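Of the protein chains in this complex, one is absent; all others appear in place.
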Amino acid sequence: MLLKVVFAGPMGSGKSTAIGVLSDIEPVATEAKNNERFKVDKPTTTVGLDYGEILLGDAGKVALYGIPGQERFDFMWPIVAKGAMGVILLLDCSQDNYIEKLASFADTFSKWVDPGSFVVALNRGTENDLEACNLLVEKRDVVMPVFMADPREKDDLNMLLHVLISNAEIRLLQE
Amino acid sequence: MNVMNLSTPSGLADVLGDKVKEYDGLQFLLVATADGFLVADSGQKHLNKEWDANRIASMAVSFCALSHSMADECDLGVVQGASVQGDNGMMLARLILSGEAEYVLLASFENRINNGLANWALQKIFESVSDCLKK
Partner (left out) sequence: MNAEPEASDFILTTSKSLLPSSFQGVSVLLLEKLSDDDHDMVAELPLRVFSLMDILNKAGERITNDLSAIPEVSAENIVTASEKTTEKISFSCAEWLSQRMLEKVACSYIAKDKGASFSFDPVKKVFRSNIESRDELIKLLLMHPVEHWDIRADDETLEAYEFSATGLLWLLALKESRYALHVWGSPNRVYRIKHWPQLAAWENVPALYKLSSLYGRKAATIDTGVKISGLEERHVCAFLHACNVVGLKVEVCDSETADRLQPSVQSLNILQALKKKLGV
């Protein structure tokens, strides 16, 4: 059996890094030279998708997908999100517009996954950032888990997956 | 959708427009940066629905990147391009390396144009576009 988890978020939020940390296989990447270094200073950016796997032996595997974060690649998002058990939205709070990004990604991805299967992970955030995100989520009248997490830290990522598992277990009871 | 202002190599749009006129059955041409920004396009007349060159440019780049990963996974060696075949025609994408910059050239042909002719036309266009990008 295959479970699918999608990592979403703007460019430079750590999607490829997170998949690299979690994956048991060498991740598949579709990187190209980044022409927007004035926005996020990194040499390359994902233009197709990232792919990794958590291998679970006889039970199956978890496929990890990363989307390209720029809006010009939004045509890839529904393709990648289809059938996902959950979406982990990574946001870098040091980026100016991360709150707007949360709103926009939540709007877009809620078309394909329900809010409970959507986990928000704030990198480089403070308690105030957390509160701001919780307020925004509350205004939209959904309950969306929001956490502080560093995409380089396996424990943080495991915790996010744990939240998705709990949600999936509860969802299975409701379907 | 694409907000970045890229400096378009002078004359590239004209080159693309001329090529569309020159080759029979060629519907449109566009050039995009490897990270999905439109550099120039020929415009198109055949599509009834609204045509968003920016969006097609990003799609062409993702398509090429995925083709590259697939080829890598299946040990196909260096990828030069990829193709899409539909009932109404065919699209060919070609990677262009110009100095340190990478581009994607996309060409769309009517269905009456066979694979050989389309690839031959694409090779000629590729040479002209490469020359233009080097200037």
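When the chains are written out, they are named A and B in that same order, and each has its own residue count from 1.
Here is the rule we use: contacts are C-beta pairs under 8 Å (C-beta built on N, C-alpha and C of every residue); 3 or more make two chains touch, one makes a residue touch a chain.
As the structure is a prediction and not an experimental result, all values here were calculated from the model.
In the whole complex the chain that is left out makes contact with A. Note that of A:V40, A:I99 or A:A168, the residue touching the chain absent from this view is A:A168. Across the interface with the omitted chain, subunit A contributes residues 1, 3, 54, 56-57, 59-60, 62, 116, 127, 130, 134, 137-138, 143-149, 155-156, 158-159, 161-163, 165-175.
Please note the rule applied: only the chains that are shown with their structure count from here on.
Averaging Cα coordinates per chain places subunit A and subunit B 31 Å apart.
Touching subunit A in their complex are the following residues of subunit B: 1-2, 4, 6, 33-37, 54-55, 58-59, 61-63, 65-66, 68-69, 73, 100-102. For subunit A in complex with subunit B, the residues that touch the partner chain are 28-36, 45, 47-49, 68, 70-73, 75-76.
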